[in-house]
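Before I ask anything, let me first share the structure, which is written out below as structure tokens.
Removed from the display is one protein chain of the complex; every other protein chain stays in position.
Letters A and B name the chains as they come in the text, with residue numbers starting at 1 for each one.
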Amino acid sequence: MSTTTTTVPSAGPAAGSHSIFARLRTGDEIARLITFIFAASVVLISLLLIFELWRGSVLPRHKFGLHFFFTDVWDPIFDHFGARPFIYGTLITATVALVLAVPLGIGAAIFLAELAPQRISDTLQFFIDLLAAVPSVIYGLLGVFVVVPIMRQYVQPGLQHTLGFLPLFQGPAYGVGFLTAGFVLAIMVIPYIISVSREVLLSVPRNQREAALALGATRWESTWKVVLPFARTGIMGSVFLALARALGETMAVTMVIGNTPTISASLFSPGYTIAAVIANEFSEATSDLHVQSLVELGLVLFLLTFILNGLARLLIVVTAQRGSGTAQA
Amino acid sequence: MKRIAGKLLIFVAFCSLAVYLVSSIDLAEQTVLAQSTLLINGAGATFPYPIYSKWFDEYHKKYPNIQINYQSVGSGAGIKQVTEGTVDFGASDGPMNDDQLKAYRDKYGYGILHFPTVLGAVVPTYNIPGVKAALNFTPEALAGIYLGQVTKWNDPAISAANKGVNLPGENIVVVHRSDGSGTSYIWTDYLSKVSDEWKTKVGKGTSVNWPVGLGGKGNEGVTGLVKSTPNSIGYVELIYAAQNNIDYGAVKNASGAFVKANLASVSAAASSAAKEIPDDFRVSITNAPGKTAYPISSFTWLLIPEKFSDAAKRDAIKGFLKWALTDGQSYVENLSYAKLPKEIVAKESKVINSIQ
Partner (left out) sequence: MSTRLRWRKFVSHFMLTMTGVCAAIAVSVLFFILGYLVYHGGTSINWDFLTKLPTPVGEAGGGMANAIVGSAKLLFLASLLGVPFGFFGGIYLSEFSGGKIAFVVRYAADLLNGVPSIVIGIFAYSLVVLPFKHYSTVAGSFALGVMMIPITLRSTEDFLRAVPRDLREGAMALGASQWRTIVSVVVPAAYRGVITAILLALARVAGETAPLLFTAFGNRFGSPGWNQPTASLPVMIYTYAIAPYDDWHRQAWAAGLVLLGLILVINIAARAILARGIGVPRS
């Protein structure tokens, strides 16, 4: 479903007037100026944000340099800080989240785009949109009281019995840890994958599907072998979007991850993410180096999500253009 | 134009209604109090939070125009925020070290005072399904558990002191603080005194590089984790274990006796310090001498700046401090904190008057 965007020719200044005061007398110029100020302020705020992050992390950048990213130690007593366990935790939980959410999300999107009649598809999408609106702390609440006990009592021991030969599922079952955090994150990002993938799939031109069916493919085959590959880039965009969301998630993660900077092959191990450590330690870091190391972590997170969001948008736009380029409704 | 005016009017009316509702609730709160409210903000230790929240509540009942808003965010945050000036006072069970004191003085030109308020104990609390007895812990056992060297509950280091208790062969889930904590300071201070390996490897502080374990936020978070995680051990202030019905153990003190934390044993630990407490009240009483002393006891301090620019706040805080040291002490024992020794109260009262 593509939107027809009508581009409005932007009105230039009233013809004939030259001096700025003369021009200002016309309401148009004032309106333009006022709205420009607001728009420019948005740019200013974002520049200020980057500037504050950069300025606020000057100490660790100078003291540790690139070593910051390869050190495991996080020691406020001896003033030694390294980002690796947090980067690891952030990436691992996001990976687990995607492994769980992507198949489920794309499956649901296929159902909504290909199979469900319009009304049902719209209704279900409505519910999915509501799911996306649930705040992080509520997921955290359910995580602590529902997911963690289930993980500790059933899921983790179960995985250990069946797949315990893999280093992924070894170690004591705390309930909290990478696996639980990844699971909760998966639930949080599914709506994004579904919404965007559904839109992308709907924008695939009908003739593609019809051609496949005409050639004798079953509906599944037409979806799997023709429609999905066509929409592949857009779906990847949705995955990147979901990934960006997962990386920045704070509250739900800090309530279920165990808050221990560890790098471990086991998913049962407690860990830490960048967002979680900032939330826990920022208001109490006393030494300047400690605070600024946390700010540097914030900067790293910012850059990661920034790049991912950019890529996501690019991919989604590319797919939309491909779709409308060959569209014949 | 009329249509827009109409809609605009509705919109403005709606917003005004919202503002009206919000501010009238505000106003209602304020008019209940005859005079204008004085709001004082403090932040810090979770260790004394139960008694502080009781105190501030009672004090507010006594003087309804004084609201002392205390946020239990951890001693580390308390020190940081009072140094930044974002709160009016701090609270910590790990006294500020010389560097932090100097940083404060450099920043403001005057110093910050430590006022002991109550005595408390940090207890090793555990949740072992099937074990209801109070376990005995030797210093070696505790250090070993927290260093990650003692990994199972039936390890000889633990079982040797607990003959007759059927300890399971389960892995010990170690819980520590994830935030900057005075309780951690007390715990690591004790471990540094009884274990050289701990002292060199980890050290003492409000935030250390823990060799093993899960992190919980605040005494509340650690208690929550221990309560819900089988075979776990954590360290919390006594009242948190007591209020939440989780078992806590006895610890072997410097004289060799296994002592459980209670009012008497905590007071015994403070008695030797009472006479010789330094003028700035910063003292550690962990591993104190005495047969009945509980080895992981500590004072907890309110961190009060020497000078206040706001006279009303200064007077309110001074008034509160005086109340806390006298009437306030009658509430502490109900919450399992020990009263301050009389000598210390007397000394503090003199210092209160020096706050400008």
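One rule holds for everything that comes next: contacts are C-beta pairs under 8 Å (C-beta built on N, C-alpha and C of every residue); 3 or more make two chains touch, one makes a residue touch a chain.
Given the structure is predicted, the values throughout are model-derived calculations rather than measurements.
Participant: Taking the entire complex into account, which one of A:Ile30, A:Val73 or A:Ala265 touches the absent chain?
Facilitator: Going through A:Ile30, A:Val73 or A:Ala265 one by one, A:Ile30 is the residue touching the chain not shown.
Participant: Check the options A:Ala94, A:Val204 or A:Val295 and report the residue that touches the missing chain.
Facilitator: The missing chain is touched by A:Val295.
Participant: Hey, which of B:Asn41, B:Asn97, B:Thr151 or B:Ser272 is the one touching the hidden chain?
Facilitator: Counting the whole complex, the residue in contact with the absent chain is B:Asn41.
Participant: Mind listing the chain A residues that contact the chain we can't see here?
Facilitator: Against the missing chain, chain A presents residues 1, 3-8, 10-11, 26-28, 30-32, 34-36, 38-43, 45-49, 52-53, 56, 103-105, 107-108, 110-112, 114-116, 124, 126-131, 133-138, 140-142, 144-146, 187, 190-191, 194, 218-221, 224, 244, 247-251, 255, 275, 278-279, 282-283, 294-295, 298, 301-302, 305-306, 308-310, 313.
Participant: In the complete complex, the non-displayed chain touches which residues of chain B?
Facilitator: Residue positions of chain B that touch the missing chain: 1, 3-4, 7, 18-19, 21-22, 25-26, 29-30, 37, 39, 41, 43, 49-50, 53-54, 56-57, 60, 67, 69-72, 84-87, 216-218, 220-221, 223-224, 227, 239-240, 243-244, 335.
Just so we're on the same page, only the chains that are shown with their structure count from here on.
Participant: Counting in whole Å, what is the centre-to-centre distance of chain A and chain B, each centre being its mean C-alpha position?
Facilitator: 37
Participant: Where on chain B does chain A make contact in their complex?
Facilitator: 73-74, 76-81, 83, 100, 171, 173, 178-180, 202-210, 213-217, 225, 228-229
Participant: Quick one: which bits of chain A touch chain B in the complex? Just the residue numbers, please.
Facilitator: Going by the criterion above, the answer is residues 73-78, 148-149, 152, 172, 174-176, 254, 258-260, 270, 272, 280-281, 283-286.
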